[in-house]
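All protein chains of the complex are present and in place, except for one that has been dropped.
In this document, chain identifiers A and B correspond to the written order of the chains, with residue numbering beginning at 1 in each.
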Amino acid sequence: MTRISGKYLAKRIVVSYLTLLVIMSLLFVLLRSMPGSFITSMISSGMTNEQIQQIRETWGLNEPLWRQYIDFMINYQTGNFGRSPTYNAPVADLMIRRMPRTLVLFGATFLIGFIIGPLVGMYLGWWRGSKKDKSIFSTSLLLYSMPSFWISWLFIWVFNYELGWLPSAYMFTQFPEFQWTAFTVMRDVLYHIALPIMSLTFIGWVGSMLIMRPTMNQVTDEGYVFLAHAKGLSERTVMIKHAARNALIPVATGAVVGLAFLIDGSIIIENVFNWPGMGQIIVTSVLNRDFPVAQATFFLLAVLVVIMRLVTDVVYTYLDPRIKFGEGE
Amino acid sequence: MATGQGDTESDGESYTRRWEPRLERLKRGWSRYSEHNIGILGLVILGIFSLWAVVPGVFAPHSTDWVAYLGEPPIESRLTAEQVRSLPHPPAFGDPFFAPLGTNANGNGILSLVIYSASNAMYIGLAAGLLSSLVGVPLGLISGFYGDTWIDEAIQRFVDIMYGLPFLPFLIVLVAIRGITTTNIIIGIAVTSWLNNCITIRGETLSLKERSYVESAKVAGASDTRIIFRHIMPNVLPISFVFLAQDAAGAVITQASLAYLGLADFTANSWGIMLENIKSQGYIFDAWWWLLPPGIALMLMAASFYFIGFSMEDVTNPQR
Partner (left out) sequence: MSDNQSGSTRRRFLQGTGVAAVSASLAGCSGNGDGDGTETSGDDEDTPTPDQTPTEAQDDADDIPTGGIFNFGMGTNPNTLNALSSSSAYVGVITDRIYESGAAIDPVNFEMHPNVFTDWESEVLDETGDNGQSNVEIYFNVRTDGLTWNDGEEFTVSDVIFSYNYLLEQNPGGYAASLSPIVSVEEDDGDWDCVMTLNQPNGTFAYDQFGLPILPEHRWSDVDDYTTYEPADTDFGPVGLGPGVVTQWDPDTSVEVSFAEREGEYNLSELSWREEVPGVIAGGPFIDAMRIRVYSSQSALHQALFQGDIDSLYEGVRTSRISDAQEDENINLLDGFDTGYGHYSFNLRNTPLDDLPFRQVLGFAFDDVLWTQQLQRGYAQEGDFVMPPGYTAVRPETGSDQELLDGPSTQAFSFRQSSPSVPDVENIRAFLTEGQVITGEGGTYVGQDYPGSLTGVTASQTEPKHDYSFGPVESDVLQESDQDPDQEIRVNGETIPEINDGPLTMLMSPAQEAPQSAQMIQDWISSLQQIGIPIDREVVSFNTRVTRAYGEESYDAFSMGWVNLSPFATNTLYSLFHSDNADDHSVAETEGDDENTSTLLNNAMGYGVFDDAGADDLIDEARTTLEPEARNQASREAVERIYLDFPTMVVDYGVPKWPVSAEWSGALENIPGPGSTYLGTQIMQIHQSE
């Protein structure tokens, strides 16, 4: 096991931070290149020019762009996300309310996807080329090819519309007849999250399977697996204990890709299932030109990705002594 | 297969000598590829879609302007209120009209729309895949070849930044800036999808440049450009085709997602727009004949790209 030098870690953290700064700058430019502004929705007929100036003033639109940019960069350093013109509320409040909902969705999908995916991948990789591998692999590719909103519709159709088993919207029962206790909260969330999770994982698990399968196949050729076989260990033991353990490393680093998939997926899924999280608000805020909200959502998602990359990089190094820095596989 | 060919064409060897190993390699590749049923299946599906794209009129029972009850344009009559109410019409075979997959709410035949939409998906898939290869491959090559220099560092940091921008929302912003047209959607997809491409090619290049034939070319005084494009690129091309196929599949699905969010060009016939229409007109749970075909077509198109891609990967995988 390697030792990760403090210096290396410090360097990585600084680089990640700088990356975030650049992302923020890019965001600022991109969002403001869009035609239109949230101000459109606040100005109405019969307002005088002074009133319009007043509104622009209130929302800081009269400042020169560079000034707005600097304010934006400084405010974000201090955790000040500003105020949303469309929600008439501090952006931070919105984020605090919505972030956990999305994280619940992310977490559950991540967990399920990263259990099923590698397990199937392990199995397929081990038996690569077999009939089972071929049929399961091609089926999973078919699943992977489905548009997520479409499969969600099919699930809603079957489980909500036809059978009436599961709700098709929200995270909680809105006007519950029961008391909120730890148990009922859990039960209620599970009940509501079932369909979104099914739709997301139905497609999502394939991603980690695709990483696991070839690496599993690769490690079967490695010496230690051979050795384990020679020791007379059972096929199963070798597969799980020796081969899979090593094949999991790239899967873990693939988590970043998984996260990117999740972000895209959750945008669609949150919209289909009216899950009031980040994915829903990011689309509406962009379309409404609600820059403060759009900036904050993009920023928080970027933070998530950057941290994830940092962590996986470090974990990767830690797990695999063969890795030299700055080089791929 | 990446055996050092040490080829020097300048010594005027015969045409056959020069091409034989390549042909040979292609043959070997094909036989390896054809071991995969899904590879063949992918090609067949893609073949059918290509035919739909090129000559849709041969396969489609009607044009896209055909209207149930009224027929092909020029249409010089109107639907009665009764007829309008019967739309979207379930599959009908001759009575009162022929529409094997039924019609949408406007009376256009679903089957014809599905067939005519193939070209759009094909175009988006291939164009976005190609574009993202055109960006990702050269950048990956350069980054890998100059590994551990400032050039590599710069490209990698750029990749990091792009990774930090969530794909779909970023795409929405791009489309919002540039307008909702198919071309802009393709550009948007390409701008955001070359990253994996670049990273993998970089990795490949890093290991390739240590190979003896590259070393010897260096010693022989070949320029960097020549080494990259003459000696390294041919060896990473197969794997970049894998990515091209995967990016194409991703692009097809992404376009559908954009359509779902209402951000696709509605004047072009496309499967995504068909699904968007069933949603916006409110027939999702009432017209299975309208809901299923475009989704299945999308799935098969994307799957065929994946099938081809993963079969190719096996061909390019040097370990077997």
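FYI, contacts are C-beta pairs under 8 Å (C-beta built on N, C-alpha and C of every residue); 3 or more make two chains touch, one makes a residue touch a chain.
For clarity, every value in this text was computed on a predicted model and none was experimentally measured.
**Student:** Just name the one of A:76, A:127, A:161 or A:191 that touches the chain not displayed here.
**Tutor:** A:161
**Student:** One chain isn't shown here. Among A:92, A:233 or A:287, which residue touches it?
**Tutor:** Checking the options A:92, A:233 or A:287, the one contacting the hidden chain is A:287.
**Student:** Pick out the residues on chain B that sit against the missing chain.
**Tutor:** Against the missing chain, chain B presents residues 74-79, 81, 84-85, 105-106, 176, 179-180, 261-263, 265-267, 273, 276-277, 279-286.
**Student:** Can you name the residues of chain A that touch the chain not displayed here?
**Tutor:** On the side of chain A, residues 35-38, 40-49, 51-52, 55, 58, 83, 85-89, 97-98, 160-161, 164, 168-172, 174-175, 271-274, 276, 280, 283-284, 287-290 touch the unshown chain.
Rule of thumb we're sticking to: only the chains that are shown with their structure count from here on.
**Student:** Cα centroid separation between chain A and chain B, in whole Å?
**Tutor:** 24
**Student:** Which residues of chain A touch chain B in their complex?
**Tutor:** By the definition above, chain A touches chain B via 15, 19-20, 22-23, 26-27, 30-31, 33-35, 134, 137-138, 141-142, 144-150, 153-154, 156-157, 161, 214, 218, 221, 256-257, 260, 263-264, 267-268, 271, 282-283, 286-287, 297-298, 301-302, 305-306, 309, 326-329.
**Student:** Chain A touches which residues of chain B in the complex?
**Tutor:** 37-38, 41, 144, 147-148, 152, 157, 160-161, 163-170, 172-174, 176-177, 196, 199-200, 202-204, 206-207, 249, 253, 256-257, 260-261, 272, 275, 284-285, 291, 295, 298-303, 306-307, 310, 313, 317, 319
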